[in-house]
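Every protein chain of the complex appears in place save one, which is left out.
Moving on, here comes chain A:
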């Protein structure tokens, strides 16, 4: 009884002890914040990675792929059919993308980007990945058909959780057929003007630093050969979905600026599957953007219909009409053991030609790095709490010395050594609880308002703490995991108790007479 009472009184009268637990509080708060942010990032990243990659992927080792996706999918179904929800073949090939940008001076410039061109089956691809949800037109999210829409592209990021932070994408309002018709009209006018001007000032054209455009010649050749004029106001090329990072950029104020819009044409060169490979070029019309918010994907992947890509690359067997694929994405039932299924598929497909991997395998180094980072941070931060433990130890020794006479009094009144020890252990325990509790509250509040804090700091320093153009997140993602928090709190309390064991034992062993005589 007296243990609790005295412990309570010491807590209330000895502020030095409260100060020594500030380090516990700070350590706990930091650990909670760091773990929450790390967990948030990891979760966000994983869901995006998984969203883009599907659960399992079978890749052909050859870039030119293997024939007959249907037969392969049948084999997969036979082997692990019970756990498979959906499958979709794709053709992946590295490629170069060109598109025109009109600078502020009105001059046209061609931009070249290195990309990965992915041919997808629009009917099944949405089953294996979140791809469909990342598109910018609501109808395309329901079913993508690679046709340019009249209008109605999202001007507000539909994936943003916090609408207050989102800057509207004003450019997207005009995207679609309307934009394409308008642009076509302007281009025709320009062409007409240029045609009338050309005889007068022949050297003016040369000033426009226009890179050599292989497509123009080719397209003109095609048009002439087929004897028909392609009217860009009414027709579109094969549809293409661009990663939003390829032609869009996020400005420092959080708004997005697009260099090209749905309705614009792009050109892509990629190698054929012939031997030796030849570079061929195709024109495509942007029908939508996708935004997975994983920068690596958003600035790298572009999607076209698989059949058109197979035909362009010469992957279709001319006699049977069966196309080749380079990978098959597989979506598993929730809760299925991806690793076990991967191993089964590995034995079903010869390893010389196929690579079977889970999305975790594919992103192994990245995930491992994040995990490693979290672990190292935790170790370092726990060291801080351990250091705080030594602070508690020192201050407890001081308090025991200061309270020597009181300990003697308690013993003269019949308190046992264990009872006296109990006072200081309870004291340490309560200090740990108070410290950890305060740390939890501070950490939790910090996590809860982390974006507001980041904004405030950004305003204060004039430099954004969390730059959305870097991370492609609007907000810092956080997840407070109860298990982690409990673990941190228990650890902090344990350290406080451990630090109080030595002083408490000293108090318990004090000789009552010597303690009473202590001045």
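What we mean here is this: a contact is a pair of C-beta atoms (placed from the backbone, for glycine too) under 8 Å apart; a residue touches a chain by one contact, two chains touch by 3 or more; residues count from 1.
Note that contacts and distances are computed from a predicted model.
**Student:** Quick one: the chain not pictured, UniProt calls it what, "P-loop containing nucleoside triphosphate hydrolase", "Urease accessory protein UreF", "Electron transfer flavoprotein subunit alpha/FixB family protein" or "Amino acid ABC transporter ATP-binding protein"?
**Tutor:** Choosing among "P-loop containing nucleoside triphosphate hydrolase", "Urease accessory protein UreF", "Electron transfer flavoprotein subunit alpha/FixB family protein" or "Amino acid ABC transporter ATP-binding protein", the correct UniProt name is "P-loop containing nucleoside triphosphate hydrolase".
**Student:** Have a look at A:18, A:336, A:409 or A:480 and name the one touching the chain we're not showing.
**Tutor:** In the complete complex, the chain left out is touched by residue A:409.
**Student:** Name every residue on chain A in touch with the hidden partner chain.
**Tutor:** Here the touching residues of chain A are 1-2, 4-6, 9-10, 13, 405-406, 408-417, 419, 511-513, 516.
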